[in-house]
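One protein chain omitted, others in place.
First chain written, first letter: the chains are A, B, C, D and E, and each begins at residue 1.
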Amino acid sequence: MDLASATWTDVRDLESELAVVPVGSTEQHGPHAPLGTDVLTAEAVADAGLERVDRTVIRTPAIPVGIAEEHRQFPGTMWVSPDTFRSYVRESVQSLAHHGIERVVLVNGHGGNVDALREVGARLTRDGDAYAVPFTWFEAVGGHSADMGHGGPLETALLRRVAPELVREGRIETARDGAADGWGDWTSHANLAYDSAEFSENGVVGDPAEGEKERGEELLELAADSLARLLDAVAEREVSRPDGR
Amino acid sequence: MDLASATWTDVRDLESELAVVPVGSTEQHGPHAPLGTDVLTAEAVADAGLERVDRTVIRTPAIPVGIAEEHRQFPGTMWVSPDTFRSYVRESVQSLAHHGIERVVLVNGHGGNVDALREVGARLTRDGDAYAVPFTWFEAVGGHSADMGHGGPLETALLRRVAPELVREGRIETARDGAADGWGDWTSHANLAYDSAEFSENGVVGDPAEGEKERGEELLELAADSLARLLDAVAEREVSRPDGR
Amino acid sequence: MDLASATWTDVRDLESELAVVPVGSTEQHGPHAPLGTDVLTAEAVADAGLERVDRTVIRTPAIPVGIAEEHRQFPGTMWVSPDTFRSYVRESVQSLAHHGIERVVLVNGHGGNVDALREVGARLTRDGDAYAVPFTWFEAVGGHSADMGHGGPLETALLRRVAPELVREGRIETARDGAADGWGDWTSHANLAYDSAEFSENGVVGDPAEGEKERGEELLELAADSLARLLDAVAEREVSRPDGR
Amino acid sequence: MDLASATWTDVRDLESELAVVPVGSTEQHGPHAPLGTDVLTAEAVADAGLERVDRTVIRTPAIPVGIAEEHRQFPGTMWVSPDTFRSYVRESVQSLAHHGIERVVLVNGHGGNVDALREVGARLTRDGDAYAVPFTWFEAVGGHSADMGHGGPLETALLRRVAPELVREGRIETARDGAADGWGDWTSHANLAYDSAEFSENGVVGDPAEGEKERGEELLELAADSLARLLDAVAEREVSRPDGR
Amino acid sequence: MDLASATWTDVRDLESELAVVPVGSTEQHGPHAPLGTDVLTAEAVADAGLERVDRTVIRTPAIPVGIAEEHRQFPGTMWVSPDTFRSYVRESVQSLAHHGIERVVLVNGHGGNVDALREVGARLTRDGDAYAVPFTWFEAVGGHSADMGHGGPLETALLRRVAPELVREGRIETARDGAADGWGDWTSHANLAYDSAEFSENGVVGDPAEGEKERGEELLELAADSLARLLDAVAEREVSRPDGR
Partner (left out) sequence: MDLASATWTDVRDLESELAVVPVGSTEQHGPHAPLGTDVLTAEAVADAGLERVDRTVIRTPAIPVGIAEEHRQFPGTMWVSPDTFRSYVRESVQSLAHHGIERVVLVNGHGGNVDALREVGARLTRDGDAYAVPFTWFEAVGGHSADMGHGGPLETALLRRVAPELVREGRIETARDGAADGWGDWTSHANLAYDSAEFSENGVVGDPAEGEKERGEELLELAADSLARLLDAVAEREVSRPDGR
């Protein structure tokens, strides 16, 4: 159920304790893909996942601004500090838990949010506020995951499936030409770079030309299936904390 | 320009220093109106206002969760603390200012956000980060403003104009029957109540039946005109701080 | 009972659960009125209100520095940040509540404190720490309230009643000449100004010449009566939070 | 000059860069002495000190609530957390410094504030905001200092000098009978107690009977002289920070 | 140079701008390995790495308590919150940078610290305080990295090399019997567990019997070589932030 469209009486009558919170970012995705990519993809995966479960799940509005200072050299990128992001997500989930919606999957579309969401999930769970687990769609698409870049094959493919009108097809070549091969600048397994502008000319990582719509279809299927499995697992997990040894 | 749909190169080429940030809340609006009312109305007013100005203005995604603990007795209501909300808005605006988008109107749809947005605007402006001014649409619709309640005539009317499919017409009577006449419980100009459930049975204040679609049309016109005037004023204002006396 | 003059054994023997905390500000009030105006008036109203109730009420020392950065262009103005002010008030009230003094009226003399005190009262009340309600005297003086400015008719009148030696009568004309007509600089119901120096030459708003001593007498009567009614209401209100719907 | 009584134009014309901020506490002082003792004594010493210097010094309102949780078992005691107290003092001083009042002596009447004031003074000074030095009167009264207790000889004596009507003479014997000999409960130079109720029956430490008015007169002289010397030193000190070695 | 053993005059004469800060954790490592494992291994790798570079590098004391609440069910485990840990590391590095030691490698021995160190490094670097890069030794030991568990083959091997007296050889079998095969409890690439006690009986992950001393010798070589390469890269990297695009 889409929370924003529902009334409070609808929520009351639903008596569901399971929700998904899409979490995105408004940040550069190259010259060909929109700043809203991570919100769009998180929402699309969340919605597709919900269709695949045989449970009543509440779907909240997406959180639109995340941890994206690494892209600050690219105009239009928005961000908040990790502290503020963590508080915003944690308190949003706590407000759901106040109504008994105590199991939450944070459906994430942005790599920069991953660490913070795990920290928030741990805090909520250990404090007994809610059982919250982050799910980042591009980590859960089988072999495709290895191709994840930024505005690269995976995101471009998924956009072509869920919001094709927002992909600037005429700039794909430009996007590819200014792209980096991989994320970061590594020595001894340490990333020496903190800003994407240190290693990518136009903010892209990976080749967006390898992101056909058919691949996007497959990605959506895979991600939605993964999310559905996770929702079942989260709904059924025993979440009481272990005793001290 | 819709920021989420734009690419970073679009924003770069735009060279605008003016933006609107819709700010809403996901909270109960009675049995007849959706939890997303304050987001929907803030977005609708922002978009309508932008159409009326002869300037390039960036329109960011809406901030979906605000200060709404006062509605926590009603299922589905989401909220964050005032501290977190202030940080989330302030830092989002700072990220825009980083790119030279240094004049921002915060187009607000929720009464509970008003004080916090003013505080944020003052902080940003005094620190020289950005010139940010909040605009709450229902305060700027002429004589109608006096009728503002909660899920009452104004919001119901505007919803019927911008998202009629989300108004549960069959529950309008129920909504009116459980509504309060006014907001709060007052003695000596002090509001003794902190939660809306202290004075409203179903979360509604005011009579939603008085919110016809035509009124919504008029509200949108008035609010959009007000916003357009404000955008011009914000764009042209001398914002350097006065000297000490 | 004046808390500062009492001993702890006096407080113990009193067994009162009701207190007033005067809250002021040390800030410019024009060339004719003292920086301590908001403390003096808050204290005067608090004391006059207490005389009118048939209850034992504790009167704490006044909080002397508030949220007044808006007057920072005028020498001698002191202020703290909203965060610090909120913490200082909240924790002061919590310390009273620790002794069972769990119902508190925050008698306020400064407009800049209003929003913060409401936020603090909500937090204390929802957390079950204390039931705290702010009361701003110039909002509760009937038709006079419409004349409130800054160092204008109302404050000058009340000062002439409670601290006439501190009103520089010889500067009233100067004060009026450099005064603004109204508070702020408005477009579309949004205040474009954040600092009082943006719209007032000498920090005054309104005409202090319209603040005769007799008016001050009347203001004190009205404010004290309002406060007395509020104290009764606060003492008797059912403060348990409503159940979820 | 008393800041609260002055107008902003008076402060402007004064062009002083030196101020004293009295800092007190509202806390138990036994059955015989008022909860406001630490405010009264800090103010009295500040005022007496100012009379002895040949400089223009601004005297702000006293900060009335300090770090006094150690007395929380005694009704009427108010306190804030150390964090909040430090912020309140620091920001108050920063607001003075904003107007060029950049040298400040914090005239303190309460032992529990000592550490925090030193921390605040260091922060302000190192950050270049202001040069602020705390002065605790009972540490600067020569041989008398050794007799400092709590509501004991020194405070009772000074109260008899500056506010004799607030000393309950009829309870002096009770006060002495329930008093502790010394502050704390010590083993190996570590104080095992955190609350004064752990070692004092009625909150008193030391014998108030040894606090005659004449002694109070002498204490006031000594403290005022000490403060005057300190004001001169603070006014003249080179406060630029040393270079790195 | 070992900072703790040096005098300030030694540091002054050194004129080095490069440092390593070992970062560990005091937490359970199974029945056979000491709670100090992560400190010991971080220090050993740091020291071995320093020997391999042809530069003057300062080696600070190790930070002993990290982010380890995930092991709280196992007695003796110490931890601080992520916020406190980040502040402690960030400010420690800032103090080094104050003296011109502006390039820092955080040599880390604990998986739970990884995300936080990356966040700290980004903050320091973007703010221009210092260029700080985390290095987690077990991520940089070639093919061995895949065997990392907890108290498993890699840590046991390295301990046998650097602190053999602390490995309880008689409990290796017990350790193996109660160990988990892998870290966490996964569904759809999301870890459903937040505490190690949810998936490991005795806190061990992986088989410590596969951690012979020879392997430890090799691990130390590999890690030290990796660190040495990283130190060169950090020393020579251009760290000015890229311009906006």
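In this text, contacts are C-beta pairs under 8 Å (C-beta built on N, C-alpha and C of every residue); 3 or more make two chains touch, one makes a residue touch a chain.
What you see is a predicted model, and the numbers here were worked out from it, not measured in a lab.
Asker: Could you tell me which displayed chains border the chain that was left out of the figure?
Answerer: A, C, D, E
Asker: Which of these, C:H99, C:R160 or C:R215, touches the one chain of the complex that we don't see?
Answerer: Spelled out, the listed residue whose C-beta touches the missing chain is C:H99.
Asker: In the whole complex, not just what's shown, which of D:W8, D:Y88 or D:F135 touches the removed chain?
Answerer: D:F135
Asker: Give me the subunit D residues in contact with the hidden chain, please.
Answerer: On the side of subunit D, residues 69-70, 72-75, 82-83, 105, 115, 118-119, 121-122, 125-126, 133-136, 139-140, 145, 187-192, 194-195, 197-198, 202-203, 226-227, 229-230, 233-234, 237, 241-245 touch the unshown chain.
Asker: If the missing chain were put back, which residues of subunit A would it touch?
Answerer: On the side of subunit A, residues 244-245 touch the unshown chain.
Asker: Extract the touching residues of subunit E with respect to the undisplayed chain.
Answerer: 3-12, 26, 28-36, 39-40, 58, 60-65, 69, 72, 74-81, 83-84, 87-88, 91-92, 95-96, 98-99, 166, 168, 171, 202-203
Basically, only the chains that are shown with their structure count from here on.
Asker: Quickly list, by label, the chains bordering both subunit C and subunit D.
Answerer: A chain counts here if it touches both subunit C and subunit D, which gives B.
Asker: Hop distance check: subunit C to subunit E, minimum number of steps through touching chains?
Answerer: 2
Asker: Determine the centre-to-centre distance between subunit B and subunit C, using the mean Cα coordinates as centres, and give it in whole Å.
Answerer: It comes to 29 Å between the two C-alpha centres.
Asker: Take the average of all CA coordinates in subunit A, do the same for subunit D, and state the distance between these two points in whole angstrom.
Answerer: Going by mean C-alpha positions, subunit A sits 55 Å from subunit D.
Asker: What parts of subunit B, by residue number, touch at least two of the other chains?
Answerer: 8, 12, 69, 72, 74-75, 83, 99, 202-203, 244-245
Asker: Sort out which chains touch which and give me every pair.
Answerer: A-B, A-C, A-E, B-C, B-D, B-E, C-D, D-E
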